[in-house]
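Structure first, then comments.
One protein chain omitted, others in place.
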Amino acid sequence: MSTETIAPREYQIYSGDDLRTNVLEISMGPQHPSTHGVFRMDVSLDGETVVKLKPVFGYLHRNHEKIAETTSYLGSMPYTDRLDYFCSMTNNWAYALAVEKMAGLAVPERAEYIRVIMAELTRLQNHASLVGFLTNDLGASGTPLLYAIREREHILDLFEWASGARMMCNYMRFGGVRNDLPSGWLAQCKKVVDDFPAFMDEFETLLTGNEIILSRCQNVGVLPRDLAINASITGPCLRASGVDYDLRKVDKYGIYDRFDFKVPLGSVGDCYDRFMIRLLEMRESVKILKQALATIPEGPVNDSKARNFRPKPAEAYGRIEGPKGELGFYLVSDGTPKPHRYHVRPPSFINLTVLEDMCLGQKIADAVIVLGSIDIVLGEVDR
Amino acid sequence: MTPINPDQLIVQLTQWALSFLDSYPLVAVLVAILLSTVPLIAVFPGCFAITTWLERKGLARIQNRIGPNRTGPLGILQPAADGIKMLLKEDIVPKTSDRLAHFLAPVVLMVPAFTILSVLPFNRNMIPAAVDTGVILFFALGSVSTLAVFMAGWSSRNKYSLLGGMRAIAQMVSYELPLVLSGVTVIMMTGSLDTTKIVAQQQLSEWIQSSNAGLQCLGQIIGWNVFTPWGFAGFLIFFVASLAEINRCPFDLPEADSEIVAGHLTEYSGFKYALFFMSEYVSAFAINGLSTTLFLGGWSGPNIRPPWSDDPNALLIPGFVWFFAKMFALMLVMIWIRGTLPRLRVDHLMGFAWKFLLPLAIMNIFVGGFYYYAPRWHGIPVVGWPIGFLVMYLSYECIGRLNRGPKTAQRVYHYAS
Amino acid sequence: MIDLAPILAKFPPVKHDAAANALIVPQALALEVAKWLRDDPAYRMDYASNVAGVDTLPVEKKTKVKQPDGTDKEIVTKKPGSMEVVYHLYSMALKHGPITIKQVTTRENPVVTSLTPIYRGAEFQEREAFDLYGIQFEGHPDLRRILMWDEFKDFPMRKDYVEPDDYEYEPTPHDAVLAKAKAHYPKASTSTEAAS
Partner (left out) sequence: MLGIGILKGMVVTAKNFFGSFVNKRLLPTIQYPEAGNSVTLFSRNIPFLVYDNDEDPLGTMRCVACKICEKECPPQCIYIVMEKDANGKPAKRPKVFDIDISVCMGCQICVEVCPFESIKMDSTFELSTPDRFEGLLLKREHLLKSNTYFHKIHPDEAQEVDDRLAAKQKKPAPTPSTPAA
């Protein structure tokens, strides 16, 4: 690696004496069909080619961190649902993990299994819908997305059954989960997980070989390995660039060391790799789910002491491998029931750092799919 | 009194009506014009309404949805509801737009869309304008739509619209070439630009004249151009190019919603938008009608003589039924494609036209020439057919491979140890 | 846990905060330490995971101590406030971590050294700390507001931040909210007030 940071590339506009063109500045968003929420890109175009791109966000900013600092530790849990509203289960887990790390709470065995099951189900539905949204950005009129949403409904039904809500689950608690799984839940979950590979096959037949997707995604929005590391990219985007860094393997948080799964790696780091890595990760998640469902023990699901506790002055940084990347919570306690500092490290926020680098010199249509392949959720970017 | 011929009923009725005006030739001409244009203006918007309903229902089913089902049984009144909604919407014109061009664009798009319908033979003796150079007229008038789209894009004073307009020009001009060249093969074989002659050429008249009902029926089908190697390749090229010409998915770049919002349509609303929308569908019908005429035998179809008639030209099922059936079948394929495929990128689009379709279309002309002169055995093209097919297949493979290049390929993924 | 002794030995001004297991790095040295941490083969801390600003208000604690003569004497202990920027560094190459480094500065004039020249990944998070805490990062290539709009003047994450009084009507105002509502809508009496 070089000694200095990898600076953004510059795009040179041809400016011969005989040819003079003007740069077209377009403000894509916040109301635009494909900016995944209220996200804005200030794009400068040379014809159709992107010469400058600045991401602008904050339209959904509600100062989540400040709210958390004025409420109790438990009171922030439902707010974490609303960070990345696609993956409330993993958000809950990341926060619970940070608090457990800070306060030294233990999690019962069954609760750990439930957490793994919920997190992997979340990963399945997030990746499936992301691939759907990506194809929407590519211009498919919603067909793959609706197939993904069809499958996602089954997973959301499971979430609702366990937690009472489909998206804002608010299910994990410090030292466990809120309530035990209802009877019959595990059997239904097994059925959903067993049905999932059939959907994956259909999905892959529909998408992976399609010549238009191949030509649109391959060698577009390349994120080099060194830049990916230097810019703190995490999650599938990082692994698509060929870096073997999956927190489930590195940190082995929870009980991930008990499961047998593999980490798929890309080689080029383009949109197609990011897209394929997600499809492959879904297959691995199905594997984890099958193992977890087969071995889940009986027992308590939460630590009754963990309610309404008052942590000692301490600080902790807890992180998990969310579907979008490393989701971390940095907590500082000063001994009061409210956190002194509560900071979220949102993966989609930091993954946007390299958006400009990936889009420069590409067409405007590519900028849209590069953004789609990063997988951002504005609830998390803006907080 | 000739026996009733269901096929020619409408034509006969028209002639009967006009016979009253024999003494007023000027009025007769005017009435004749009205009688051939009014049905076009009445029928095709109806077809447009049915197609929007079909598209919404079909896409919905492809996507595992139900589709519109609240307006009437099966949502059949949805087009009417859409229409009412569209007409009641406020007509918004951007302040800085070029008002005249902004107003004219939908009109300029609509007029040629309807005009080109007039050279399509819907049935025997049923062609609104029997022009000797029908195909030329079709292409010439059809390309006016490029101008309309650019007018819309430029006059809106919206950057997305401008990009859409520029894309539209590049795309339509490029795809005109393979479109025309694949049609040229048919013109070459027929030796005429007259659409009625092109249809007649696709009918095996000896078989139809014979007394065997099976042969009569088969003779209406077997001669379609699409069953020859050059016709098949030409049909595919023509169909793909026509998708681009009418901005249908996967070539809907001028109105690519995920990239440039709605392209040239971004600043249109209300009635003007409805006109745009309808014109696009009418041009889709027109171009599908032309590809039906050129390659799918026009109005001819599996048809037999009515039992009461000895006239070799009398047919039980009117020809325009077959014509519309084929046209709608092509529309359904377009809907199916729309439900499946993502959009191309602008440079791929150009590459596809110039580096893939154009060479193939030129190759197809040579194959057509070879087929024409290749020796036949009892009129059956024993040499021309297989060799023509082989050449077209090989050139498809080769040009396809040359275009794909080493860059895009299925990849093998590895797992971290 | 990573052995921090070599860093402390190499950079004597760097202090170790045992409670948080963090390195307190003086601003002048921050770039150098970060670069060394990134490139040293034993550490290879190539991944700046988390960057967070922390604001601590000055604390004034009054304790009464009984004097030998029986009277109470108040002892006032003052803890000065501080502004910190915390970096959590990990290594993707060696898969270990974290090393927490902190730059501590004053609340009145918060200036620290930006680590963006070493870690591109810190770019947005430092901008966020600038936006919400008003911490100036020296050497940051593009220090602009990121979440708040450009015209916004205040720093909302600071502990002494006072919300502006652009209060929106809420049907259940009570306590602090009620006071604010009363100030904002002097005449309007809310339904709950009437009920209670």
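For reference, chains read A, B and C in written order, and residue numbers begin at 1 within each chain.
The definition used in the following text is that a residue touches a chain if its C-beta (ideal position, glycine included) is under 8 Å from a C-beta of that chain, and two chains touch if they have at least 3 such contacts.
The shown structure was predicted, so the numbers you read here are calculated from the model rather than taken from an experiment.
Residue A:L74 is the one among A:L74, A:L186 or A:A314 that touches the chain missing from this view. Set against the missing chain, the residues B:W336, B:Y372 or B:Y415 yield one that touches it, B:W336. Annotation: of A:E160, A:D194 or A:D257, A:E160 touches the absent chain (contact as defined above). By the touch criterion stated above, the residues of chain B touching the omitted chain are 58, 61-66, 336-337, 339-341, 396-397, 400-401, 403-404. For chain A, the residues touching the chain absent from view are 71-72, 74-79, 81-82, 143, 147, 150, 153, 157, 160-165, 168, 170, 178, 182, 202, 205-214, 307-308, 310, 337.
The rule is simple: only the chains that are shown with their structure count from here on.
Geometrically, the chain at the heart of the complex, using CA-atom means, is A. Each chain gets a centre from the mean of its Cα atoms; the one farthest from the centre of chain B is C.
Annotation: 66 Å between the Cα-based centres of chain B and chain C. Looking at chain A, one finds that none of its residues touch two or more other chains. Residue positions of chain B touching 2 or more other chains: none.
Interface residues of chain A, counted against chain B in their complex, comprise 24-26, 32-34, 45, 48, 135-143, 146-147, 150, 206, 208-216, 218-219, 244, 246, 249, 262-268, 272-273, 276-277, 280, 363-366, 368.
Only residues 59, 62-65, 159-160, 162-163, 249-250, 252, 256-261, 338-348, 404, 407-411, 413-416 of chain B touch chain A when the two sit together in their complex. Only residues 1, 3-6, 57-58, 61, 63, 65-66, 227, 229-233, 243, 245, 250, 313-315, 317, 319, 326, 328, 330, 332, 340-341, 343, 345, 349-350, 352-354, 382-383 of chain A touch chain C when the two sit together in their complex.
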